[in-house]
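Provided herewith is a single structure, encoded as structure tokens, for subsequent inquiry.
One protein chain omitted, others in place.
Chains: A and B, in written order; residue numbering restarts at 1 for each.
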Amino acid sequence: MMNSVGRDIPDALLTDGKEVFRGSHHRDGLIYTKPGPTVRAGVKPLHSKLLPNLREAIVQCGIKDGMTLSFHHHFRDGDYVVNLVMAEIAAMGIRDITIAASSLGSAHDPVAHMIETGIVTGLQTSGIRGKIGEAVSHGKLKTPCILRSHGGRVRAIEQGELHIDVAFIGAPTSDEYGNSRGTGGKSDCGVLSYAMADARYADKVVVVTDCLVDFPNFPPSIEAVDVDYVVVVDAIGDPQKIASQATRLSKDPRELKMAEDCVRVVAATPYFKDGFSFQTGAGGPSLATNRFIEAEMERRGITMQWAIGGISQSTVDMLHKGLIKYIVDAQDFDMAAVRSVNNSPGHFEISTSQYANPMNKGAFVNKLDFVVLAALEIDVDFNVNVVTGSDGVLRGAPGGHPDAAAGAKCCIIVTPLVRGRMPTVCERVVTVTTPGENVDVLVTDYGIAVNPARPDLIEALAKAGIKTTTIEALKDKAYAMVGVPDPLDFYDRVVAVVEARDGTLLDVVRQIRPLEL
Amino acid sequence: MKIEVAAMAGTLESSDVQITIEPAEQGLSLSISSSVLGQYGRQIKRVVLDTLEGLGVRHGRVTVVDKGALDCTIRARVTCAVYRSAGITHSIPWGEVPVNDPSR
Partner (left out) sequence: MIHPDKNRLRRTMLFLSAQRPSQMKDAYIYRPDSVIFDLEDAVAESEKDAARFSLFHTLKTVDYGDCERIVRINGLDTPHWREDIRASVAGGAEGIRIPKCESAQEVVEVEAAIEAAEEEFGRPVGRTLVMAAIESPRGVLNASAICEAGRRMFGVAISGGDLRKAMQTRYYPKGEEMLVPRGMVLLAARAAGVQCFDTVFTDLEDMEGFRREVQQNKEMGFDGKSVINPRQIAIVHEIFTPTEREIIEAERVVRAIREQAAEGVGVFTLDGKMLDMAFLPGAERVLALAQAAGLYEGDLVP
């Protein structure tokens, strides 16, 4: 059945109440009942929830074939927790596991082999890269991988679509009762936002830490009342890869040029006024935007009421200079952010539900003025792909992209027109991860295009003397440079489904058929 | 032109392509690897063959390792490899070097 972004969703997927995507606000006002986890009462006084090792935790939790285990990705590419747990699972002969992670990256390459051997048969994640992405793209996973935005993942948990049997929560510090925090240890990640819904909704919760601290570890991000067991391991991650020492601002002239143009666009809109709110994604040009927006704010003499999203040095610096009043933080990219959160006045940790869940009673993204985001591809309908590469292989993350785009009054995509030979601006993206109706402006190194659905922004930019072009013209320019790409060849088999934030089906990813020349 | 000895041109940097050309008894054989094979593999093959035809190369084994090069770079590297194979670096007949068809 065709959905509202022109993607044909196989009928076989439209079971158990699943629907095709019908626009971003289709489920506004929906009445639903949240599920409750099945938990074990801890009535008898108990001094400690410590278990000697992960194997004991797996035994105590009663993990068996077919269960769903969840993980968070605050340790990013430095994470050890997924591999530690899954190695034990494999060694114990448990099979048919579904991994429900807030994201998976190249740190989890060993899981690819477990997909091939049937130890892992299901994946639900907001990001998929490296060898796992290749294994799934080539049809090795038994069931289609489910890709959700960060907000969509919490929604799926809170609506009961994603039931977690056991949550393994890596924590930089924990006490023996399970009060856990993102700081104070040797592998600090700042916040534990992604794990908060898991702690509340999983049947069993295991905290995994490499730094046991005195009780009570307060104020906690994960509360002991939700935790069954605590396991101490040698290392939960590689600190070097969890939070970089300092996020280096781009020196790439192309990225800087785009960032500068992006800020000109921001400054030309009516939303750029005292008290505005702002989010930037990861990635060179988006981060570089921070540098230029600071200068523009000082020039206009205005301040930002709140910043949100993945936080790094430049945002923290602006908080300290008084240019930003509040930072609401659901992920930290560097040590400056890790040190600042819950520490600097005005810098607060929030849950991912608070950040972006579309089906709670109103998340932070709904009140965003601006978000600046990247894209692997964007097509003439402004649909964005951030999950499949030009070769059709899964290598990206919807992450918070669809959430912030849907919420913000002005969503700006910043991307070079071509990468190597790949046209970023194209006729039709391989996979839709963010619907074009949520994208307002495209800034490239070759020019700026505004979504025709936003005549108000077209007028505002024209008034500010900013030259714009059409997205079709940008696509034509890209194709003139690199040639018109041949369509990719896919088998019928669906290897992944992309859920819209609200749980409807936005697109499917099929198994790639390699080209034989 | 005849491929007398093996020759190479280009690098493995992004936006470049490395061309290796070796003598062969009969006909042209082509091996292409590319970071953009799915969407541009056919086009890369066409440009390589067209350039070789323009240079009058009818026999040879050509290996293409593409890192997202534009057509004009592919032509430049193929042409360079062919001339290197012939030991020619100067007095190139620039007027006859095959270039992209601008009408494409």
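Methods note: a residue touches a chain if its C-beta (ideal position, glycine included) is under 8 Å from a C-beta of that chain, and two chains touch if they have at least 3 such contacts.
Just so we're clear, the structure is a prediction, and the values are computed from it rather than from any experiment.
Considering the full assembly, A:253 is the residue among A:253, A:301 or A:322 that touches the omitted chain. Along chain B, the points of touch with the absent chain fall at residues 9-10, 13-16, 69-73, 75-77, 79-80, 83-84, 89-92, 94-95, 97, 99-100, 102. Taking the complete complex into account, residues 251, 253-254, 256-257, 445-446, 481 of chain A touch the chain not shown.
Please note the rule applied: only the chains that are shown with their structure count from here on.
A separation of 42 Å divides the Cα centre of chain A from that of chain B. Across the complex, chain A is touched by residues 14-15, 30, 32, 35-43, 45, 67-71, 104 of chain B. Contact residues of chain A toward chain B in the complex are 390-392, 419-422, 481-483, 485-489, 512, 514-515, 517.
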